[in-house]
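Sharing a structure with you now.
One protein chain omitted, others in place.
Note that the chains take the letters A and B in the order they are written out, and that residue 1 is the start of every chain.
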Amino acid sequence: MDFLIAAANTAAASDLPNQALTNFVYANEEHILWSLMIVIYPYMTGIIAGAFVVSSLYHVFQLQAFKSIARFALVFSFCFGAFAGLPLTLHLTQPFRAFNIFLTPHFTAAMSVFGYVYGTYMVILTIEIWLVYREFFVRKANETKHIIWKILTLGVNQVTPESLAVDKKLIGFLAGLGIPVAFILHGYVGFIFGSIKAVAWWATPLQPIIFLASAVVSGIAMLLLAYTFLMKRRPNRSIDPKVIKTLAVCLWMSFFIAFALELLEVGYAYFEHGHHWTLIGPLLSGPLYNTYVIWQIGIFSFPPIIILGFVVLGKLRNGLMIFLANVAALLLVLQVLFMRYNVVIGGQFISRSDRGFAEFHWHWFGREGILMTVLVFLLPFFLFAFLSRYIPIFPGDHPNHPKASTKEDDTPKDSESPTTSPA
Amino acid sequence: MKTPSPRAHIYRLAFILLVGGATFVFVRGAMVPDTWNQKRAFREAALPEIAAKPMKYGGVASCAECHEDEDEIHELAYEDLAEGPHSGIACETCHGPLSEHVKDGKKFADATTNFSRLACLTCHSNLISTPPQFPMFITEDDVLTPRREAELLKAKLDAGKSKIFIHPSDAHNKVDCTECHFSFHNPETS
Partner (left out) sequence: MNLTTPDAPPGLDRRDFLQKVAAGSVATTVLLVYRPYTSAEEEEESDLLEIVKEASGQKQKPDYAYVIDVNLCIGAGKCVEACNKENDVPAGLFRTWVERYVRTGDGIYVDSPNGSVNGFIEAKDDLVDNSREAWFAPKLCNHCRTAPCIQVCPVGATFQTDEGFVLVDDKHCIGCAACVQGCPYGSRFMNPDTNVADKCTWCYHRVTKGQQPACVEACPTKARLFGDLNDPESDVTKIFKANQWMVLKPEMHTDSYCFYVGMPKETI
């Protein structure tokens, strides 16, 4: 990381770009406009994309290790998907006109496709989940006669092996189709940033790929944490070390790619030493020094690479392996969160005057305050907790029958659907 | 009960998607603004809306409507604006916008006429960034830095040609510039 240190050193001599004697920002740049909601939005879509990939690794690529978490990953992705539009709507100063993005999309702007890409992805995801759970819905409808279950069966209250075969085929197709759509949904966020030439810290064609790679990282890491947490919480479940190990392998590989790309971006700017570096150099050694150099790179990137190396290559006993995998996952979840902050807010630090840095004002309250951001980020987890009360997430789950489930063993097969389960 | 076709639920789903899609297309079609120009991607009705915004500054002609022949001061003022040292400056630059003075064709408030030293110095104070050909006034009190001293010296040497006008330090800080200098009340001095 010589160039980062070099950046820090050169910047110590002159803290401001373009021989500025004072920090000068343009008259209208007092406020950073894309704030916490725009930080949290790509963080959420990243988790959507990453979790969906894990699910599709089983549904499309038949990775058996993920069989027991394929449904979990899918529902997890859905929960985040359900709220992905919320931070954007909250960010708009005219939230009630949000529908304009469907009415008059202006296709010279990458942002204009949001409505259609997001809509397509959610339709694909919803249908896939519906197909995965259809057998369960049908049984519930027949057992309880509750209207909700009946609606969910669309009135087809029988499941035959033939119809399940149809479902399985369709699930495979949707899981495959969903990958590019999820990648577009998330990659286009990176593309929006990458194509804004006015902001030197954003304007790189690597941006969409960096966003994608880190999306996969955050999705897998978040799944790993959630999986461990959920398995620890309920006595009838136990952590499957194979799942953790396979997740750790995927995490390690995807983070190698993500981190390499992140360093490539900065490294390229440094070695090019052109107009971009005149701004990025002082940025990284100035306003972003702590959150980028120290935290994102120093604390949240190198340690997890090493820890995951032990987890993946070392011959650790299961308890330690699971513990270390979770430590690494936690660090990586934070790495991606800091990366989103450093990109979104970091880019806006650079004044268009090219001679100064704007300030970011943290607020607790308000539409884009810290509390609202935390709430928006927690909503998917609430939705997940709600859904898991009614539908089986893991094999062996008995929603609405918590007492019965404690007596069950945790065999990987879904005891509620003893016939051919699509999952 | 008859066993349904293995694809029955798919057909029903497809039907729902079709109805949903058609509803979306219909609602969207109904909601697109009437004057939307698809090719150039803008709402044409926005143009007259923006153009209809009221003007606050009326321009010199709007002032002349009432003031041109009103009194001697304004006659002199128009003369000055036509050919004097302040030629080309619009009335409203110093007197404020028409909208703060006239409403519905009638005067409702006095326009700004109280000009202190500051009003003149807004333009004529000697800043290093001011273009050198522009007339600037400084008092000897202002002369603090070596650069200013050099300017002062140069101005004294080129007396008459220089655009920097140096004033004795004491007397001139207390009176308005217009007491002696060019004003519509006292047009002889400039």
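As a working rule, contacts are C-beta pairs under 8 Å (C-beta built on N, C-alpha and C of every residue); 3 or more make two chains touch, one makes a residue touch a chain.
Only a predicted model underlies this, so the values are computations on that prediction, with no experimental measurement involved.
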item: Displayed partners of the chain not shown (whole complex); value: A, B
item: Omitted-chain contact residue, chosen from A:106, A:146 or A:389; value: A:106
item: From B:3, B:37 or B:116, residue that would touch the chain that is not displayed; value: B:37
item: Where the unshown chain meets subunit A, residue by residue; value: 18-22, 24, 26-31, 33-34, 88, 91-95, 97-98, 100-101, 103-106, 108-112, 114, 192, 195-199, 275, 348, 351-355
item: Touching residues (missing chain, whole complex) on subunit B; value: 33, 35, 37, 40-57, 59, 86, 88-90, 92-93, 96-97, 99-100, 122-123, 125-131, 134, 144-148
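Throughout what follows, only the chains that are shown with their structure count from here on.
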item: Mean-CA-position distance for subunit B and subunit A (Å); value: 48
item: Residues of subunit B defined as touching subunit A within the complex; value: 1, 3-4, 6-10, 12-13, 16-17, 24, 28, 31-33, 36, 41
item: In the complex with subunit B, residue positions of subunit A that touch it; value: 99, 102-104, 106, 108, 123, 127, 130, 134, 153-156, 158, 160, 162-163, 165-166, 170
